[in-house]
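First comes the structure, then the notes that go with it.
Only a single protein chain was left out; the remaining protein chains are all shown in position.
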Amino acid sequence: MNMNINMKMKAAVVVFPDSNGDRDAKRAIETLGIPVRFVWHKESSIEDFDLIVLPGGFTFGDYLRTGAIARYSPVMEEVVRQAKRGAKVLGICNGFQILTEAGLLPGVLLRNRGLLFLGRDVWLRVENNATPFTSAYAQHQVIRLPIAHGDGNYYIDDEGYKRLEGEGRIVFRYCLPNGVAPNGVAPNGVAPNGVAPNGIAPNGAKGDVAGIVNEEGNVLGLMPHPERLVEPILGGQDGRGVFESLLNAVCGRVN
Amino acid sequence: MPYQAKVTVMFRKSILDPQGAAVERALKAHSEGIDISSVRVGKVIELMVDGPGPDIVEEKVKVLADRILANPVMEEYTVQVESLS
Partner (left out) sequence: MNVWKEHGLTEEEYTQIKALMQREPNYLELSLFGVMWSEHCSYKNSKAQLRKFPVTGPQVVQGPGENAGVVRLDGKLCAAFKMESHNHPSAIEPYQGAATGVGGIIRDIFAMGARPVASLDSLRFGSLDDARTKGLFRGVVAGVGGYGNCIGIPTVGGETFFHPSYHGNPLVNALCVGLVEEDKIFKGQATGVGNIVMLVGARTGRDGIKGASFASEELSDSDPDKRPNVQVGDPFMEKLLLEASLEVLEAGLVVGLQDLGAAGLTSSGSEMAGRAGSGLYIDLEKVPLREKNMEPWEIMLSESQERMLMIVEPSKVEAIEKVFDKWDLIASAVGEVTGDGHFTVRRGGEVLASVPAEFLTDKAPVNLRPAAEPEYFRALKKADCSQLRDWKNWTDLLKKLLASPNIASKRWVYEQYDSTIGTNTVVRPGSDAAVLRLSGSSGSPGSVKGMALAVDCNSRYTYLDPWRGGAIAVAEAARNVAVSGARPLAITNCLNFGNPEKPEIYWQFVQATDGMAAACSALSTPVTGGNVSFYNEYDGRAIYPTPTIGMIGVLENVEDRVTSDFKAEGDWVVLLGETLEELGASEAHFLLTGRDEGEVPFLDFEKEKKLHAFLVEAARNRFLASAHDCSDGGLAVALAECAIANAMPSPFKGTSLKGTLGVTLDWRGSVSPAAALFGESQSRAVISVSPGKWEAAKALLKKHNLPATLLGKTGGDAFSLRYNGALLVDCPLSHLARLWNDAIPEIME
């Protein structure tokens, strides 16, 4: 991989009070040779970035609602501006929650259906690999990533859900290890009827939705943590594809 | 003028409230002779406000509730204002 070309990509990880996945996100991106700057949430004017990550955490304790207070941090106006400009914005876990609160993504993340925090690995199916976040994966590729959240139960009204589905904006869906996603269309084109009427998402997410993009396709929110599984020593590198895709999208294919 | 505003935030009726459902199960197990249903768990936010009059206080607090305290995608709220003078 050509590190010099990667150096041209400019990436930021926003640090809110009680962001706690900030260092993990920075490290994951840096393993691809991409330099990363931590941006403090009180910064109201920042240089242009190719990628802005809103990392996992419990911003402001999540005491009111997840992401509800962070979305009013000064930096968020910049995030909105840069998203409009076409910068890629990646919201992971709490970052996803902030993006929905800020209105950059539709829907909302409710308490997990079982009311318990869930820290475990899940299987995901890549439902759309024609995005800047997923091009390094094959369509319908099954990947394994950790989740760690108490509020990952994605909800949107039926109309909004149909729209997401129709526009190919559901990017990641929880599935079984063999790729069966009862709420999605199976790779062979046949939906497995009646296997799990309530879905298989451990958090109860509508339609087993794990990650979505905005209309323009440059803002992704997802509950699982790609940044935690990019090195074999940690048990796999299925998350690496997200960052490789971003690198490809920004710098063109380099490898 | 000092006022106390009380903002009650509840899930909208169409949203599944798993906490409410869990509390309902617990209550049903401990209630004899009455029938418990439709248990919902919400939150109450109390604030002290100094403002020119109750109507304006209520109006301003509603704006805050709309913007910050409740998320209209899933929640609805009510505001009560009480004079403390």
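The letters A and B name the chains in turn, as written, and every chain counts its residues from 1.
Basically, contacts are C-beta pairs under 8 Å (C-beta built on N, C-alpha and C of every residue); 3 or more make two chains touch, one makes a residue touch a chain.
Here the structure is a predicted model, which is why all the values come from computation and not from measurement.
K.L.:
Using the whole complex, pick out the displayed chains that touch the missing one.
P.N.:
A
K.L.:
Taking the full complex into account, find the residue in A:125, A:140, A:169 or A:225 that is in contact with the omitted chain.
P.N.:
Checking each option in A:125, A:140, A:169 or A:225, the one touching the absent chain turns out to be A:225.
K.L.:
Considering the complete complex, identify which of A:61, A:86 or A:103 is in touch with the unshown chain.
P.N.:
A:61
K.L.:
Tell me where the left-out chain touches chain A, residue by residue.
P.N.:
Within chain A, the residues that touch the unshown chain are 17-18, 20-21, 23-24, 26-28, 40, 56-58, 60-63, 116-120, 146, 148, 150, 176-177, 195-196, 200, 202, 225, 227-228, 231, 233-235.
The definition used in the following text is that only the chains that are shown with their structure count from here on.
K.L.:
Quick check on the complex: what are the chain A residues that touch chain B?
P.N.:
Listed in rising order, the residues of chain A that touch chain B are 64-65, 68-69, 72, 100-101, 107-108, 110-115, 155, 157, 204.
K.L.:
Which stretch or stretches of chain B touch chain A in the complex?
P.N.:
14-16, 18-19, 22, 68-69, 71, 73-74
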